[in-house]
Each structure stands twice: as C-alpha cells, then as structure tokens.
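One structure is given below, encoded as structure tokens.
Only a single protein chain was left out; the remaining protein chains are all shown in position.
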Amino acid sequence: MFFHKQELQFTATPAKPDAILARRMQELLGGQYGEITIAMQYGFQAWNAHIPGKYRDLLYGIGSEEFGHVEMLAIMIAQLLEKAPVEQSEEAAKSDPVLGAIIGGMDVQHAIVAGAGARPVDSNGNPWQGSYITASGNLLADFTANANGEMQGRLQAARIYNMTDDKGVRELLSFLIARDTMHQNQWTAAAAELRAEGVEDLPVPSNFPLGQEQREVSYQYLNFSDGAAAKDGSWASGPTPDGKGEFSYHDGPTTSSPMPPPTQPDPRLFGTDPKPNLIDKASGVIKDKLSDK
Amino acid sequence: MFFHKQELQFTATPAKPDAILARRMQELLGGQYGEITIAMQYGFQAWNAHIPGKYRDLLYGIGSEEFGHVEMLAIMIAQLLEKAPVEQSEEAAKSDPVLGAIIGGMDVQHAIVAGAGARPVDSNGNPWQGSYITASGNLLADFTANANGEMQGRLQAARIYNMTDDKGVRELLSFLIARDTMHQNQWTAAAAELRAEGVEDLPVPSNFPLGQEQREVSYQYLNFSDGAAAKDGSWASGPTPDGKGEFSYHDGPTTSSPMPPPTQPDPRLFGTDPKPNLIDKASGVIKDKLSDK
Amino acid sequence: MFFHKQELQFTATPAKPDAILARRMQELLGGQYGEITIAMQYGFQAWNAHIPGKYRDLLYGIGSEEFGHVEMLAIMIAQLLEKAPVEQSEEAAKSDPVLGAIIGGMDVQHAIVAGAGARPVDSNGNPWQGSYITASGNLLADFTANANGEMQGRLQAARIYNMTDDKGVRELLSFLIARDTMHQNQWTAAAAELRAEGVEDLPVPSNFPLGQEQREVSYQYLNFSDGAAAKDGSWASGPTPDGKGEFSYHDGPTTSSPMPPPTQPDPRLFGTDPKPNLIDKASGVIKDKLSDK
Amino acid sequence: MFFHKQELQFTATPAKPDAILARRMQELLGGQYGEITIAMQYGFQAWNAHIPGKYRDLLYGIGSEEFGHVEMLAIMIAQLLEKAPVEQSEEAAKSDPVLGAIIGGMDVQHAIVAGAGARPVDSNGNPWQGSYITASGNLLADFTANANGEMQGRLQAARIYNMTDDKGVRELLSFLIARDTMHQNQWTAAAAELRAEGVEDLPVPSNFPLGQEQREVSYQYLNFSDGAAAKDGSWASGPTPDGKGEFSYHDGPTTSSPMPPPTQPDPRLFGTDPKPNLIDKASGVIKDKLSDK
Amino acid sequence: MFFHKQELQFTATPAKPDAILARRMQELLGGQYGEITIAMQYGFQAWNAHIPGKYRDLLYGIGSEEFGHVEMLAIMIAQLLEKAPVEQSEEAAKSDPVLGAIIGGMDVQHAIVAGAGARPVDSNGNPWQGSYITASGNLLADFTANANGEMQGRLQAARIYNMTDDKGVRELLSFLIARDTMHQNQWTAAAAELRAEGVEDLPVPSNFPLGQEQREVSYQYLNFSDGAAAKDGSWASGPTPDGKGEFSYHDGPTTSSPMPPPTQPDPRLFGTDPKPNLIDKASGVIKDKLSDK
Partner (left out) sequence: MFFHKQELQFTATPAKPDAILARRMQELLGGQYGEITIAMQYGFQAWNAHIPGKYRDLLYGIGSEEFGHVEMLAIMIAQLLEKAPVEQSEEAAKSDPVLGAIIGGMDVQHAIVAGAGARPVDSNGNPWQGSYITASGNLLADFTANANGEMQGRLQAARIYNMTDDKGVRELLSFLIARDTMHQNQWTAAAAELRAEGVEDLPVPSNFPLGQEQREVSYQYLNFSDGAAAKDGSWASGPTPDGKGEFSYHDGPTTSSPMPPPTQPDPRLFGTDPKPNLIDKASGVIKDKLSDK
C-alpha cells in the first residue's frame, strides 16, 4: 500500500517560469530513464521478487522514494509553465523574436493538451511506455540495469543543470543528482553483495550449466571490424571477470557454416518460389496434391 | 562500411519446423534485449564515440558480429516456420487438438504478413523500436548498459533453451549463450578499465563537480517503505563503492518542504481555477485586462 | 511524497496458479483502462491542479489508493504465474493438449522476459503508455474522463470475473469492482458539485465566450447517415442539457462551402503540380526566379 | 457505405499561410482527442452496437459528420503550409529571426515527409493510434467516453482559437466549437436517456450482480492522502449518485491483508531465489528431480 | 463531406461465429496494410493533392469506397465474435481441448475490452497507427506506394482465404480480393499515365536537377555481398528503366573515404572524451575557459 503526504522531499519551486526549460525537464520525468521509469522498474522488481528480506526491502525502500520524485518533477514543470504564452501564431513570432524562440522551444502540447501542466512524456513529447523498464526476476541482471538507470539519469540531470541558471531548478537538480549518486552506489554495492553471498554470479544467469554452452567460444574476442587497437584492452587477453576463463583475440570468426537452403513454405501462402505454378490456378489445389488424386 | 558474406558464423538449422518455437525465438531477434537492439546499440555508441582507439574498436568489433547474429536468428526462424499451418479456423482446431495448440501458440502474422518468414518484432508481436537502445556518449554508463544487455540476453536465451528439445535450435542457442558469456565479460572488463585508466569513474558522470550536488544526502539510504531488513545490506552502512563517502541509514526522508501553491496559468487556457469568471464571456477578454481599460 | 507499507489493502492470493488467467489480469494492470492508467491519471491531475482544497484532495486521496491497486494486481499476477510451464515447443503441445492450451493462452513474455513475473503491459502484451491518461487542467472535462475510466475499469473487471472460478481471484475482483462502484459515484458527484458551485459548467469549457462560436449550429442535430430512428431521441428535440438552447433535427448539413483550390507549395518540395517543369533541371533554379534575372 | 461529396461543411480557408499554426492544428486532426479519434470512435461503437434503432443511428449520424471534419482540418492545414519555408539551416535562422522562429515552431516533417501536406499525427508529431479510441459495447460507459471526448476536443479548439488572429482559421474553429457544444449536449442527453429507459444504469455495468461485489467498501471514501478538505465534498457523505448507498469517509484503508510470500517459479527460469544452487550446474537438471532418480 | 448509408457494398455475414478467424481478420482491418491504412492513405493524398482533376478524383473515388470496406470488415468481425467464449481459465482449457484452442487462438481483448466487438488493431493486437500511411505530395511515388498497398492487401486476404472454409467469410474475401485486383490495376495505370503525360517520371522526383547528383555512381551496381549470381539480372547491365543511363556491375564500392575523426562536443555534456579532466571539478568551469581568466 502507498500513502501520500502533501509535502515534498525537497524544495521544487523555480525562480521564474520558463516554458523551454519545462520541456527539457520532461526528459527527467517521462523519458526512457526518467523518474517514472525508475519508480516503476523498482516497483515491478519488488512485486516479482522471489526472495523476501533485504534485497526486496531495498527495492521497496528506494522505489517508493522515486514515486515522490515523479511528483516533485511534475509540480516543478507545472510551475515552469505558469506563464507559457498563449498567443502563438507566426504573426506573434514575427513581432517578438523572444516569443518566437519560446514558441519553437516549448512543448506545444503543454498548452494545448495539458493547459500548462506536466505530462507523462519525454522532452520530445513521446509518451512514456512500459517497455522502458526491466524486471527479469534475476537480481544481478536487474541490479546492473538499475545501476545503468541511475547513471543515465544522473548524466541527463547534470546536462540539464548546465542548461539553466534558474536557482530553484538548479537546487532541485542538485538534490536529485545527489540521490542518483546514492542510488548508483547502492545498486553497485547490492550487485557485489549478491556475488559475495553466492546468490548469483557472472556470467548471468550463473546457474545455467556451463556444459550446455559452446565453451570454446566463451572467451574468444572475435573482431569483426578492422580496428588496430582492438586487442590492446584487458578484454582481449588475461583472465576474465567471471574468473572462469582466459580471453583470447581473433580477427573475425573462428567458426563458420554454409548458409542453409532457402525455405519452401506452403504454396498457399503465395510466397515467390522457384516453382511458381505449384497451385492450379483454376481449382486452387496444390498440384502435388492433384497428382495424388 | 559493412560487407556481407553468404555464410553463417554457426549452424542455424532446426531439427524440424516448430511454429510455436519460432514465435519464442522472435524475442531473441526483435525483443527489448534481442540481437537487433544489441547490434544497433553498439553501432550507435561507436558512431557517436568521442575517443578513437581501443574502446571504439571494441564497439565496432562486437557490434558487427551482432549484425550477423540478427541474420542467424532470422534464418533459423524462417526454417522453424517452414511447415506453419495454413488451415487455421476454429473448425480446424476442433478437429485436431495439436493443430489447435499450434494455432494458439504461433504468431499469426508470421503466416499472414510474412508468408512464413521472420519479422522485426518480439515474441508478442510488438515491433522493435529505437527506444530500446542506449547510447549516451558516456562510456562508463553505456558499458554498464551493455553488460546489462548481455545479461538479459543470455538469461532469455537460457530460458528458451529449456523450452525446446530441438537439437539444432539448442546448438545455436549454446553458441549464442557462449558469445553472451564472452560479451558480459568484455563489458565488465572494459568498464573496469575505464575506471582504472581514470577516463571515467563513479558516480557517473564523474566530472560533474561534486560541489554542485546536495552532498548531505549523497550517501543517505532513505527508506520509504517499512521493511525491517532494509538496513542489513552493505548499501546501508560502511564505505561507498565510489570511494567518496560512507553510507548511513534513515527511516524515511531527512528533508521536507511544503507543497508549493497551485499554479495560475493564463485563463485563456480554460483550466479550472478558483476565479472561474475571470474571462468576460461576452467579449472573451480577461477581466483583469478589462479593468485596465 | 509517497510512503509504502508492506501490506496489501485486500487479500490477493489465487486458489491456484493459472497462467492463462494471469495474462487476462494484465488488462486490469497495464491496459488502456488498467490501474496504472487510473493511478497516473489522478496523480497528474492533482499535480497540475489550479485550485487547492477539496477537489485536489480528492484526486490525491483516490490516486494514492490506486497505486496500491497496481501493487495488488502485480502480486496476484506473479502468483498466478508460479507454475507457468517452461517446456513449450510444438512437441510439448502435441503430447498434452492441456499444455498446448496453456501455451497458446499465456503471455510468452511472462516466462521469457519476466521470469514468471507481472509486466507493465495489457493482455495482448502492448506496453502501457503515457497517452492513455487525460489531464487537461479543466476539472469538469477531467472528472468526466475519470468517471469513464472507472466505468470501463469496472466493466473489464466484471468480464474477467466471469472468466474464472478461482476463489482468490474472484475475491480480489469483488473488492476492486466495489471500489470502482465507489469511484464512479465519486466522480459523478464531483462533476455535479463543480456545476452546482458554478466552478465549471456545460458546455466545457464554460468560460469560452459563446459569442465566439457559430451559435446557429450549436444545437442542430445534423444526421449524416440515413437511420430512420435518428430523430426519436431526446438529443433531437427539446431543451439541451446545458440549459442554453433547444435541439433541432436536420437531414445532413445545413451549411456547405466549395472545396478550396489545391495548394501550390514551393516547387523545391518536388510535389506533383500542374506545372511540372517549374524547376530548371540543369541549374535547379525555380523558373519564375530565372525570369527575374 | 460512405459516399463522398467534393464540398466542405464549412469554409476552411486561412487568411494567410502560417506553418506554426499548421502544427498546432494537427492536435485537432490527429491528436488523442482529434477528429480522427472522434470519427473512428463513433464508427467502431456503431459497428459493434448490439441494439438497432435510435442509439446506433445517433452513432452513425454523428460519426459520419466527423469524417468530414477530418477532411476540413486536413485541407486547412495544407493551406496553412502553402508557404512553409524550404531553406532551413542554422544559417538561415541566423540571417532572419522570424525565419528562425518558424523553423523552430513548425513541424519539420510537414516539409520533409509530406511536401507541405497534413499528416495523421498530433502537434508533437506522434502518429495517431488505435489505442486512442474507446468502444466497449456498453453504451453508458461509451457515451460517457464520448462526452469526455467532445469536452476535451472543444477545450483544445478553444485554446488554439486564442493562439491565432487568423480570421479564416478562427471561423473554422468557431464552427467546430459549436459542433462540439452540440455533441457534448447530445451525449449527455443520450446517457440520461439510457438511464431513464432502464437500458443501463450506474454503477456501470449495472447488470453485474451487486451481491458479487464486496458491498461493505462500495461507498467508503478511503483517503490515502492527508488533505484536510478531503471530506468536505458531496462525495464523502450523503446519498450516492447511483441511488443505492450512502457515502462514508475514512482516513486510509478499512481493510488490510499481509503481503503473500514471494513466488517460487520453476528454477529453469533462472530467477534469483533463496536456494540458488537448485539446478545442478553440470547436468542442468533440477536437484529436486535428481533426488527422484 | 462524407455521407453514410446503412447498407453494405457486399454481403458480410459468416456462416457461423469463429473467434479465431475474427482475430485473423483484424489484419485486414487494422494491420499495416489493412483497410484503415488504405482508406486513410488515399484520403490524405487527396487532401494534400496539388492538382485538381482526374488524379485527385481517383484518390477520392477509391478512398471513399475503402471507408466502406473498413465498415464491412468491422461488422463481419463482430459477427464472428458473437459466440466468443467467456469462461476462459486454465481450468476450462483443461476440460475441453477445443475451448483451449479457441482461448489460445482468439484475441482476448475482443472479449475483455470490446465486449465481442471489432477493434482498430492488427491480428497481434497492435493498435493501428498513423505511421502506416504514405502521402508525400509526389504522385508517382505515392501511386507506387498505393500499388504496393493493394498488392500486400490482396496477398494477405488470399492467405486468410485459405485459412477458413466459412462460406460467408470466403464470399466477402472473394469480393475484397476482386476489388484489390481492380485497384492494383488502377494505380499501375495511373503511374504509367503520369509518366506518359510528362507530369512526373523516373527517377522520382524527376525535377530534381540531375546535375546536382553524383552521376558517376547513379547506374553502378555496387555488390556488398558475395553472391555469384548477382550480376545475372537486368539490373546489372543494359539500359536503365529511367532511360537515362546504362547499368554497370562492381564488386563492392567504387569510392571510399577515411573515417572522420571522433567528435568533441561541449564537455558539459559529460561525454567520455580523451581529456577527461577538462572540467574543473570544484568550480564546474571548463578548464580552457579557466585559463582565459
């Protein structure tokens, strides 16, 4: 169950309205790595968790904070839109270059659809979608996804921090960036703990029997491009991070197989095949079957 | 530039057609973490890279292999569909339960749209989309995304491995799983190398000035749920993975702020506001402005 | 801010796993009118509200309950999937018709992608998307959208109620259907209260000056089809619900206008126009401009 | 069957081209509540209707008019685009701020994709999609959806009315707004008629047996937020609009249930579970089954 | 303007309900090449046309027929769903293999969302979307798109024809297939007429000055694969269909260019670059700029 309190975790009031900035802030709210993604991702991972206790508690504990971040951003965006211009034809743009810039730089649906309110979309107006989240049931894979999510999120917030001088917006971003610092650290720690406790390990999933994979190519770097520096990294020689092999380097594939022959599906699917008259055009019967008669 | 060779990296021929399995294999081809995602993700990261040399070579080297995996899966799926049934009404289902199961379990667009061919969609028929990929320009964030991608991919291939006894399909999956093992290891090694060389570090982005974030909450675990085990992990006390702080644990927020007042946008957006008669209904002029006259 | 409690509002445990039912329940979780839609819709309406007090409190009060419903459904679905089959080739279907039916009727991504967990998708596997919600800033329009949402939601839950005999699922549905009954009533009451208090009225938006609309067609029923019964309803004669007019009935349009001439955009957009040689093919200059020289 | 006449229902010629306004008008054509939505929604409700006669005639009668509105808007947009600029690099923007504003404010696909023509997209360029419409087979639910659709549509048209001074565009909007006034009234009247005739009633669906819902919570307002004004409305005490109960007010839930234990799906899905070594890594066999041998 | 008549162009009544077939028929209604696509494509091409007269009349004349085909298919689908089963748990599937097959093979949203009605989606339940249509303003390109649309449509209808023995459905398909035959012929004739009249020609757009393209590669077949038969076709030697060149064949590229150096965007975007310490971490100032002080 979720309970709501009509307070915010941190000040979320801009120094002044700025419709262009409101549009940029939508990325942090409804983008691929926005707060809706983060909140829903941790929620679904918790609801689908197979182990009670600390790992699931961690998902619930952070996930619920993130729903509050969704709220903070939505409220901040609504305030940034408070003076969004209504007069917006070419005529207006012609008379005032500043207004022209705002018209071009704002999200027009903020005015037309939401009446100067926040929306569940990214900075290009693409609606948020469920396919942004990852919840596989495998915690090491998912915590890695979470670490990635917090990295991309902090990166985007840091970029937008530089896109404004507004003191109020920068304060909120400072706070969110700090929380992203925390959560990057937490998922990194939690992933390490899963491995230390032997709950899960590299390669993920660690309990798929290694004997069932084609082990001879499990540690070969097959370079399908012609970059000369490709073999200089720690990924081309030396021990592998999963502790189970040794990297080797190869120009191109070490295996190959002839292309199988083209397929011959049922002629009644009317694909183009080498025997184009396979169906009797008068009766619609496959000729192979005709001869059976 | 890409050059194509009419050979495959590995055998991709099923023991026998199986339309239900063809649908499942679509997840590995066109799903959120399918080979199209992986190939395009590495491609865009390479094309957008800011450093020449080993990191970019790695992206090109693996990315080009992955385009070949897209091809292997597409060809395998076409073969699995070679005997996909054409007769598919309820009537057919009634007469033969096996046929009924196939009808229910196959992707009907395989027959109707592709004439028994592979499609750029996932196992539920959702078209692949560009928003599946991540290419941020920050290599530590992106290599973490890549490690996650290879983990989810290996996990899904391992699951499908158990969903079939087909020797040919299992062989291809064994091969792809082994390559995922390799690539998980490579991105993990590459992420470590970025940190070891001081090119990038935690928290990502590491060159955002720490003084610009709200440092007092950068290492606080604020637990917004009521799980008793939440503080038992290495994420609630002790040093943080970024080496720059010490975790602390808190029940709920350590900061709070009153909700800002509701916004009052231009009344000509016709939002519901506390002064509903703000527009003069006869003239359409805002009353505040009327009194100015 | 949102706080989470590791309890549910109501029992959400099925009598036994049922992967086919799990797929159907996804409609109530991640469909166009599922709980994610409802929770997010009320959230965004609250965050964008322009009036403090009872109307916004109502949005927060119900919205927060709905996030808990998202959780209940996700947890129920995970339990329904607990025995989802892993062996799923045509071969399996052939050997066991029941298994064949389950394979056809379940959502394959439940197993492959989520490892037997709930997903933010509808019963056909379409990801939830932000364009499902409505938050316009106009409360009478939005409360009407909310009443519609609760009606569609209760309708779908009632349909699924009949699709199962599982006692646990039916109990949860009984509870959710009862809450939908409540919320239908609340939004209907709240819409009436907005009108009674003069905050908003029909036609929405009520403060758009009526003098600016083409009043002569504001109450004409223009029937563009040939149904004989079209004029029998209360929508074809008598006073209008907004209290500002009288319905009248007409076969087809009462106004018409000739089609404007086709447009002639810049020839450098290479549209097909009546003067196809408008661009000089050697120089690429528009011929009109050539003659200017 | 539909028959087309090369005339428009109303004048749809702008005073002058305005590419920025053309983009805004797309919301009324291809947006969530644009004319394509409205026309298709009434069409599908009519085609799926279960009762012949006045209700279905109403759907056909209005729906067919709306297809003509789609045409009027498309033609108007094409005219607004007639002088859309072709030269559009940064260089051009630098030399002429007005051109810069137009470049920013217009939809670039209008020029690149449609050659200065209308498109089936909204004002942010999102393609129209089938999930915008509602056609449930339950007329009271659907007529409520229709009333909402006409409210949102009139609201958006009224907003855009204020965004331009173009006489021709304003005339068309005046006409469309008047038709929205009519249709809001009609669906409101039709919903009332359904209830008056006993065909359908609140709560929708009215023929779901009330005894099958959890009646004790059917009229309780459970406030999951902390707003003090939440109980002041007519939705917290007094008789309910469905005439079948009495509202009561409660702070938070009146029921609760412990969280069910986490799920334990088949280990061959490789989710992270409390018994990580459940699969024998050499053989791939589930250990439980090993002991069976 | 569109006028509706409550008659159909052809009989659209199935011999008996068949929920599995109803799902397949959705492809013809709401798929990528379904009737909604075709009707909307011709509509938008007509509304955006730049020439009055026979070409635009053709678009209107066929487009309006297609809206009636949308209706016929929707009504047929609703009838096919008339006996769609409501009881649909695993339990039901277990007791009756036929029911199990129907459950797997039908579109569950037909029951849950539409109450046994047609929907604007394809046979996998993907909503129809505006990006399926093509309307570029260039008639030769668009008529080619139309010919392709009618070919794909006839192909899919022919495939579904073989998937059923239902006499009523087959009759409707016979009719639709015949109309597709007609429209394939019409667009082919119209494309030829555009060329014969000199209105447009190959290569499209024909009025782009040839001197502005890199003519030396305009007729070279550059084979980037290793297929031995690649040069055997009429596309590798001899005169070109546009009458302006002669095909030549080449193994691989005839031109090449070194890869440009990686980009160096503003360091405040925090991409990973060769000079990772470019920003002063204490002040957030770019170091290049520091030295300017």
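We call the chains A, B, C, D and E, going by the order they appear; numbering starts again at 1 in every chain.
The working rule: a contact is a pair of C-beta atoms (placed from the backbone, for glycine too) under 8 Å apart; a residue touches a chain by one contact, two chains touch by 3 or more.
Please read all numbers here as calculations on a predicted model, not as lab measurements.
**Student:** Check each of A:N48, A:S64, A:N162 or A:Q220 against the chain that is not shown and name the one that touches it.
**Tutor:** For the chain that is not drawn, the touching residue is A:N162.
**Student:** Could you please point out the chain D residues that touch the chain left off the display?
**Tutor:** Residues 1-6, 48-52, 55-56, 86-91, 93-94, 97, 99-101, 103-105, 107-109, 111-113, 115, 121, 124-127, 136-140, 194, 198-200, 205-212 of chain D touch the chain that is not shown.
**Student:** Could you pull out which residues of chain B are in touch with the chain that's been left out?
**Tutor:** For chain B, the residues touching the absent chain are 1-9, 30, 40, 43-44, 47-48, 60-61, 63-64, 67-68, 70-71, 74-75, 78, 113-121, 127-131, 133, 135-138.
**Student:** Give me the chain A residues in contact with the hidden chain, please.
**Tutor:** That gives, for chain A, the contact residues 18-21, 23-24, 27, 31-32, 97-98, 100-105, 122-126, 155-156, 159-160, 162-166, 224-227, 252-253, 256, 261-265, 267, 269-274, 276-284.
Just so we're on the same page, only the chains that are shown with their structure count from here on.
**Student:** Determine the set of chains touching chain C that also touch chain E.
**Tutor:** A, B, D
**Student:** Show which chains lie in contact with chain B and also with chain C.
**Tutor:** Both-contact set = A, D, E.
**Student:** Nearest whole angstrom, what separates the Cα centre of chain B from the Cα centre of chain D?
**Tutor:** 27
**Student:** From the mean C-alpha coordinate of chain B to that of chain E, what's the distance rounded to whole Å?
**Tutor:** Chain centroid spacing, chain B to chain E, equals 25 Å.
**Student:** Any chance you could list the residues of chain A touching two or more other chains?
**Tutor:** Within chain A, residues 1-9, 48, 52, 55-56, 60-61, 63-64, 68, 75, 78, 86, 111, 113, 115-117, 121, 126-127, 129, 131, 136-138, 140, 155, 158, 205, 208, 212, 268-270 contact more than one other chain.
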